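What you see is the complex with one protein chain gone and the rest in place.
Labels run A, B and C following the written order; every chain starts at residue 1.
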Amino acid sequence: MDDIRYETPTSVNAAVKLLAGAQGVAKVLNGGTDLLVQMRADVVTPTLLVDIKKIADMKVIKKEKGGWRIGASVSGAEMGEHPELSKMWPGVVEATELIGSTQVQGRATMAGNLCNASPGADSVPAMIAAGALAAIAGPNGKREIPVEQIPVSPGKTSLAKGEFVTSIYLPKRPKKSGDAYLRFIPRTEMDIAVVGCGISLTLDKSKTVIAARVALGAVAPTALLLEDAAQTIIGTKLEDAALDALAAACSAACRPIDDKRGTKEFRIKIAGVLARRVALIARDRALKN
Amino acid sequence: MPHVIFMGEARRFTGDVAELDVEAGNVMQLYRKLGERFPELKPILEDGFSVAIDGEMYEDSLLQPIKPDAEVILVPKIAGG
Amino acid sequence: MPDDVKSADIKEFKYVGKRNPRPDGVDKVTGRAKYGADLLLPGMLYGRVLRSPHAHAKIISIDASEALKLAGVKAVVTRDDFKDLPKAQPPFGPMIHDAADVTRNIIAREKALYDGHAVAAVAATSEAIAKKALKLIKVEYEVLPHVIDPVDAMKDDAPILHEDQFTVGVEPKPSKPSNVFRVMKAEKGDVEKGFAEADIIIDREFKTAAVHQGYIEPHACVANASEDGSAELWCSTQGQFNFRAVCATVLGMPVGKLKVTSSEIGGGFGGKLPVYGEPLAIRLSQKAHRPVKMVMTRDEVFRSTGPTSGSHVRIKIGAKNDGRIVAAEGVLTYQAGAFKGAGLAAAIGCMFSEYDLENIRIVGYDVCVNRPKVAAYRAPGVPMAAFGVEGVINEIATKLSIDPVDIRLKNAAKQGTVNVSGIKYGPIGFIQMLEAVKAHPHYNAPLGKNQGRGFAAGYWMHAGGMSCATLNVQDDGTVNLLEGNPDIGGSRASMAAMVAEELGIPYDKVRVTIADTASLGFTLFTAGSRVTYATGMAVVEAARNAIKVCCDRAAAAWGVTPDQVKWEEGHAKPASANVGDFAPMSLSELAKKAPMMGGPIAGHAEINATGQGPAIGAHLVDVETDPETGFVKLLRYTVFQDVGCAISPDYVEGQMQGGAVQGLGWALNEEYVYNAKGQLQNAGFLDYRMPVASDVPMIDTVMIEEPNPNHPYGVRGVGETPIVPPQAAVINAVENSVGLRLSELPMSPPKLLKAIEDGRLKKAAE
Partner (left out) sequence: MSRHHVTTTINGDNVEFLCDTEQSLLDCIRNELHMTGTKEGCGTGDCGACSIMLDGRLVCSCLALGVEAEGKEIMTIEGMAQGDELHPLQENFIKFAALQCGICTPGVLIAARALLEKNPDPTETEVRFWLAGNLCRCTGYDKIIRAVMATAAQLRATA
């Protein structure tokens, strides 16, 4: 058999060295819930697997500058079990916890979901709406970039050889802020999003939206950050007209495909429907903060 | 004499004869007689059909007795999942 | 737990009709039970199958030489390892066993006929090596145009799958080959006259997608061939005896030299009636001289096995203003897959059969397309036709402002009704059931905004056929029962209950074993809802034959004639006080003394069960539709069914619930999705969307027990019926929630949203 080398480095530097020095296809093994499926289907045939879960800090959720730093190997289930994180970023936590079944949630991670670069990844629109940053380690040192800059097309990332995501940072947020994520799937569970929508917003005392970020998944080759759509609700109290404008902007931004999971036409319509609903949930959450 | 009725598909093999009386004491005897009369029907009678004798369904029952006044209907076989 | 069920017309039983724990329960909750993939033999090899990536392609050549050179590869088989068998006589029934087709389906010969069609198989010392070896087999294909939809396949310019297939059932005999294997017809009364008398006629077209049986256990087997020409096969099957017959035919083996043992089976629903990898595994084992295990991946299960037919169905029904149906017509166009044999006969025999109708005409087309050969799926063929029939009846009810249950009461079949196949019904409980629906709290419960209620009925004629049973009484009075039907849904519990009831011994003294093919006479498949009916009859007869041995021995002991002895509560007793004052002899006493009283006590039965009866059900469902997304939420579900007599009420309810949920998946989301090249796009559980636990509500059950007079306990087969009504019932509920008529399955959210919006536009235009 062609052997696949398997390594369990205990430091970031060691992991980078392995990844950077690899001949052939090197893959990071994290939760494994996508990678193992791809290996089984011969979509990916790695020659080196670097299991990063033994690296210190990969499994840690910690407070940092008023926000939260979440290690790359923290699973959705572990995020859901963290009350403070769930309180500050309920949309991001819910989105991560929507990935697959209870069983999958015990392994699947935000970082993995991001780096798998599937347009339908649930946690990605929520992270983008949250303004999340990905910390990256590589042969040229460390850097931190907005998460939306990582996926570049289905299955492809902007990460250079030897680089991997070590943590996700969810920033501190003002009072009266809330976020939410909804996806449309034909069943109640166990599906890949046909459309996903994440919105994070902040209100002022008069309940007017003063800041907003809107993101859509599964409607284009990568998740989209929609600044125009955000503008439609900034300065409003999410009256019907504002929500209509939001829905229209979201639908207009879609560049979807027809596939086994849904039609173009359907995705475009649903993007607007979800955006309205997500905005209202985010607003209700903001009112409680 | 038992009265035999052919349902839809069976008539293709009987030259559109829809019904007739056949002297037979059981299903096997009936099939023999029908096979002699309708050669196209002969090779498929045993494997292709069940019979309803006076409304009661019999599958693979060549020795099932048929009373002289019985009504016999040839039914295509049904199987399940 | 619900109260124990009592049969209205049957005396009180001790074990029959009770919620007895299933004999195999502990093994199945502890992981001890051995399924198809669970057998490990010393020296075992792993088999894998190479499959065609093309929907339709000529196979020019196959070169396995490189694969055979790979270390660890022990054998390869291709089409050259199987003899081309002659075609069967013009087959007629739905379960067509044309040996020529079977040999071509298990491994492609001249052509690959669908994406996933087996082309070669290897056996190697590990899965990984076998998988690698497949990549070294060179297959040269000439890709041909393909056809996926049966209506397209009937067109003049359609690619032809089988050049030697000429449509059966049309006059004059065709001169050109066709994808239509046959045209089937059935007729009763005078349909033209009926329509002429109708006050209202509804004529609609319906379409349903191909759906898979979706059992959770992939096909799996272990073959072990000997140099003496014999072989053993362990496999997950719905019928070890049928598998033996088919494998022996395909492999050219004497039947008696092949022993097939059915493992525990992880679901089948009809999909484990055909053989797939089993003959390949046996041949590999013969060539490698080692045991070979072959387990399908889920991808292979979807691409190469099952599914049931997708369909185009046209239904035309005429009724009087009072709701009385005066004429009914159906045209069924069913996909057979790559080889002939869609479930048309059953569809034709069942589709109008819960109604007492004078005038019926049905035409069916059995159409080959470049998809896997269809397999039976629970009431095979019937749900697609019933979807149309029940949909049209619901529409007529709405148009005539008649309650949907009332219109069925007006037309309900009853004792004496003769159906389109000429079957005259004995006592059946349909009217009783419809009354129960109307009296049920679900029927009149209030509905909220965007909610709707749907109703539909369904019919299945359960099967009978050959069954054997052997009952051995051990020296301590415990009983071993051997029967031949793989237990898929708890049938051991029913068999044990009937034996305990007959013998008058405690339920837990009966141990039920599913026999291999060397240990018992031929027993037909676990299929067609036949097991508790037919094998149940055999089991009862075997028990009665053992009792006869006991009574004869007691008579001899007491010096009386056998007719002076009766069997009661597990004892041989004098038939009356006049016989004499003899102490009753228990089964255990007789068993203990057996060595001195003539030898072991056993009972046998080898039967061919007939006298099966209709099994009718009716389903009631509430849904809530999201008008902005087309998402349908299932709120409440109640299944009513005439079960004859529920030997094991737990498992009868289980059949009713499981069948209903399969029907819900069929109605809302399940479908085969093909790309332009004819390749299956959703060959996995992620995108072939079967219902998950959070998709469905509790499924309430109401059992009507109108005993079948032809079975000793009044059993009717119960397994198939519950998948017949749900599609029409749930679509009817969706229709009522959105105020539209719908005609396509699955009614998935994109389709429903489009229908809602089209309806809105149409309304705006009016």
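Convention: contacts are C-beta pairs under 8 Å (C-beta built on N, C-alpha and C of every residue); 3 or more make two chains touch, one makes a residue touch a chain.
Quick caveat, the model's predicted, so the values are computed rather than measured.
Just so you know, the chain we are not showing touches A, C across the whole complex.
Note on the undisplayed chain: of the listed residues C:Ile488, C:Ala546, C:Ala605 or C:Val621, the one touching it is C:Ile488. For the options A:Val28, A:Leu49 or A:Ala249, the residue in contact with the chain missing from this view is A:Leu49. Take chain A: the residues that touch the chain left off the picture are 1, 3-6, 29, 32-33, 36-37, 39-40, 49, 51, 53, 75, 77, 100-104, 106-107, 188-190. Residues 1, 19, 21-22, 24-26, 28-35, 37-38, 40, 127-128, 213-218, 264-269, 295, 297-298, 488-490, 650-651, 653-654, 657-662, 684-686, 690-696, 698-699 are the ones on chain C that touch the missing chain.
Heads up, the rule we're going with is that only the chains that are shown with their structure count from here on.
Sorting all chain pairs by how many C-beta pairs they have in contact places B-C at the top.
Centres computed as Cα averages put chain B at a distance of 26 Å from chain C. Between the Cα centres of chain A and chain C there is a gap of 44 Å. In chain B, no residue touches two or more other chains. Shared interface positions of chain C, i.e. residues touching 2 or more other chains, are not present.
Of all residues in chain C, only 89-95, 169, 171, 184-187, 213, 268-271, 273, 345-346, 348-350, 362, 375-380, 418, 420-426, 460-466, 527-530, 608, 610-612, 717, 719-720 touch chain B in the complex they form. Interface of chain B with chain C (complex): residues 5, 7-9, 12, 43-44, 47-49, 52, 54-61, 64, 73, 75-81.
The residues of chain A lying in touch with chain C in their complex are 1, 41, 184, 186-192, 194, 259-263, 265-266, 269-270, 273.
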